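Here's the structure, in structure tokens; my notes come after.
A single protein chain has been omitted from the complex, and every remaining protein chain is retained in its original position.
As written, the chain order gives the labels A and B, with residue 1 at the start of each chain.
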Amino acid sequence: MTGTGPAPTTAGGRDLLRPLKLFGLFFRIGALNELQYRANLAVQLFQSALALGTGLAVLGLVFGQTTNLGGWTQSELLAVMGVHILMGGVIRTAIQPNMERLMTDVRQGTLDFVLTKPEDAQVMISVREFRIWQAVDVVVGAIVLAIAVAQLQSGIGLGPGLVFAGCLLLGAVMIYCFWLILTTAAFWIVRMDELHELFDGIYQSGRWPVTIYPGWLRISLTYLVPIAFAVTLPAEALTSRLTIETLALAAAFALLLLIVTRWFWRLGLRNYSGASA
Amino acid sequence: MTSPTASTAPGAPGAPTAPTIGTGPLASIRGWVDLYVATMRISIASQIQYRVSNYFYMIGMVTEPVIYLVVWSTVARQQGGEVGGFTPGEFAAYYIVWTLVRNMNIALTPWAWEERVRGGELSGMLLKPVHPIHNDLAGLAGWKAVVIILWLPIAAFLSLIFQPTYSIEPIDVVVFLVAIWGAYVLRSMFLWLLGLVTFWTTRVGPVFDIFFVAELLLSGRLVPLTLMPDWAQQLADVLPFKWTFSFPIEALIGRLPADQLLRGLGMQVLWIAISVSIVAVCWRLAVRRFSAVGG
Partner (left out) sequence: MPEPAIRVADLRKTFRVPVREAGLAAAARSLFRREHRDVHAVDGVSFTIEPGEVVGFLGPNGAGKTTTLKMLSGLLYPTAGEAIVLGNVPSRRQSDFLRRITMVMGNRNQLQWDLPALDSFELIRAIYRLEPTAFRQTRDEFIDLLDLRELVSKPVRNLSLGERMKMEFVGALLHRPQVLFLDEPTLGLDVTMQKRIRSFVAEYNRRFGATVLLTSHYMADVQALCRRVIVIHHGRILFDGALADLSTRFDSTKTIGVTLRDGTADLSAYGEVLSTEEGRTLLRVSRGDAPDVTTRLLRDLPVLDLTIEDPPIEDVIERVFADARDERPTAAAVAGGGRG
């Protein structure tokens, strides 16, 4: 930082990479901050190991009684579990912390600090927090996935691998939209303490392919809470179950959610500014 | 203010405190009942204001058994209609009763202690002439009255969808009604004990996690214990967990013969006695530690 007066800006107009740059900035701050508390890494490793052990034990119990569950073999379910852990890691690393901070900010009125910054408010509130140690689950999930894929007879080529990565990205976007829509409701309903528990509870259903659930629940877990898209879909890509139609549907739904989320966020913001003025 | 003697002689020793309801066994019982009723009323009055929050909690809570139920009924159907002695209908009965037992055995989360110690709430509790565990026991008991009302339509809905099969005898109901309170008190004691760990270390997470994983696997919360391997069942038998989940559930759905019902209640009493003693000792130690290092 040099000089007085308004600092020179990098570029005029819309910078499409701006969200990524902001994310990089906050990521560095968050990471540096958490690196000071390395003992937390040990705690996180322990907790991830415990959760993994529990998941494997449950899987073992089920396959102690049967050889397939709703058409899925044990290795295939291991893949589902890998995606579930990985996506859970992404959620707890980057999505949930931001949403919880937003909720606190709305309740305490500190959101004003964000709104007075010359950046897009939705981008700002979405990239502020990053819990680096929670990313242990991303690694654990990836390892479980790798083991599962190795067990699968078919193996995996470059094409399906790319489709899988695309599905993961779509899933993360949908979960983000879902969380932000719910959190935006905090502009109207100030007390939503149990939201975190609610989501954690529902997210557990993703441990199993949604196809085993009865119809009404399967539809809820697809369109109401997009867990089917976030977890089952990538797993289907890996186990050669994914059709091009389903993939197209997922992409369309993700786009729709993004638009709705943007609209709802703006509505909430207008309500917030109106209330605090 | 109309006060007796004190105003005439300021500074006189023994200025009277407010009259109490007196001593003696009868007054003592009246005092305890009064305390529990008052705390429960306060708790109900404040929880009723958080219906949205409570419904969120309820939906999140119900998801867990529904997942288990779907998985295990699927397995049962694939195995010719039964697994580990449970048909899909019996699994449904098990996990629907599960939701009621879960509501009943909810106790103060051990995480609450972090805020209590740091936020200064504990100091206020220590200044009161009553052991703070009564506040927690009565407060959450009152809260249950609110969530049970929210639970009824959910239970009806689940029954409609999953078609549970019960074979309930009157004796089962009686034992169940006692056992859910036993489960509540027992689980409260253990979670309180777990919470007290906060007085000695700030990294409580791993300790809590070990407890909850052990509870998940060995209490019947995850699956009916008959589906567990033999060694796990034997382990569960000597630990307190199953008396807070599996026992009340299986008592109501009619899977336990009379002698097992009696034995279960006996085990609850035994474990409550053990845990109350440990809580009494550990609370003393915790307060000593707290009053040594800061308040």
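For this structure, a couple of remarks:
Heads up, the rule we're going with is that a residue touches a chain if its C-beta (ideal position, glycine included) is under 8 Å from a C-beta of that chain, and two chains touch if they have at least 3 such contacts.
No experiment lies behind these values; they were computed from the predicted model shown.
Taking the complete complex into account, B:Ala45 is the one of B:Leu26, B:Ala45, B:Ile148 or B:Ala258 that touches the chain left out.
Panel shows chain B; residues 1-3, 6-7, 9-22, 27, 31, 34-35, 37-39, 41-42, 45-46, 49, 120, 123-124, 126-130, 287-288, 291-295 of it touch the chain omitted from the view.
In this section, only the chains that are shown with their structure count from here on.
Put simply, the C-alpha centre of chain A and that of chain B have 33 angstrom between them. Taken in their complex, chain B has these residues touching chain A: 50, 52-54, 56-57, 59-61, 63-64, 66-67, 70-71, 74-75, 78-79, 83-84, 161, 203, 205-206, 209-210, 213, 216-217, 222-223, 227-229.
Chain A makes touch with chain B in their complex at residues 39, 43, 46-47, 50, 53-54, 57-58, 61-62, 64-66, 68-70, 189, 191-195, 197-202, 204-205, 207-208, 212-214, 216-217.
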